[in-house]
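What you see is the complex with one protein chain gone and the rest in place.
What follows is subunit A.
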Amino acid sequence: MSTPSQTVGPYLGLGLPWDDGPSVVDEGTPGAVWIRGVVYDGAGKLVPDALIETWQADADGRFDHPDDPRGATSGFRGFGRCPTNDEGEYGIRTVVPGALPGEAPHINVSVFARGLLHRVVTRIYFPGNAEANAADPVLAAVPEDRRGTLIATESGDGYTFDVRLQGEGETVFFDV
């Protein structure tokens, strides 16, 4: 029987951030991009005490994991972690993942914060993959007028992906 989830509380910044947390890939990695965004609450206020975690395949759509039946690739961490700052901002340096069998390129995201008794999970998809996104079964299960909340926008050094926990433009969250 599973142990219940509890909130990270306001002092998650003590225990969870790592110096290299935002670096899914090292600086100078070919194809490296920054995914940056702001986390907002239901009043449109920024959330300065959240933590974003990301999990994704590498640029070829592979995971360094024994449960991937296609065989594990080696050495790609795939994991990013960044607390929001006083302006509610986070940033993850990574590479855009490749497509997976039957799925468009995407990054899974967990959001933790004071006031969240359980993480909330969303996905980042990428613009410029119109055909693959249109065929993606997870996106297809999302009401059409809300799909846009899952698609990052291009920015100077990569992509922007904001998270709205509640209210106008609320990000789509998943039941995992």
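The rule we apply is simple: a residue touches a chain if its C-beta (ideal position, glycine included) is under 8 Å from a C-beta of that chain, and two chains touch if they have at least 3 such contacts; residues count from 1.
Heads up, the rule we're going with is that contacts and distances are computed from a predicted model.
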| item | value |
| --- | --- |
| Which of "Dihydroxyacetone kinase subunit L", "Altronate dehydratase small subunit", "Protocatechuate 3,4-dioxygenase subunit beta" or "Energy-coupling factor transporter transmembrane protein EcfT" matches, in UniProt, the chain that is not displayed | "Protocatechuate 3,4-dioxygenase subunit beta" |
| For subunit A, the residues touching the chain missing from this view | 1-16, 18, 41-43, 45, 47, 49, 53, 55-57, 63-65, 67-70, 77-79, 100-103, 106, 108, 110, 112-121, 135, 137-138, 140-142, 146, 165-167, 170-176 |
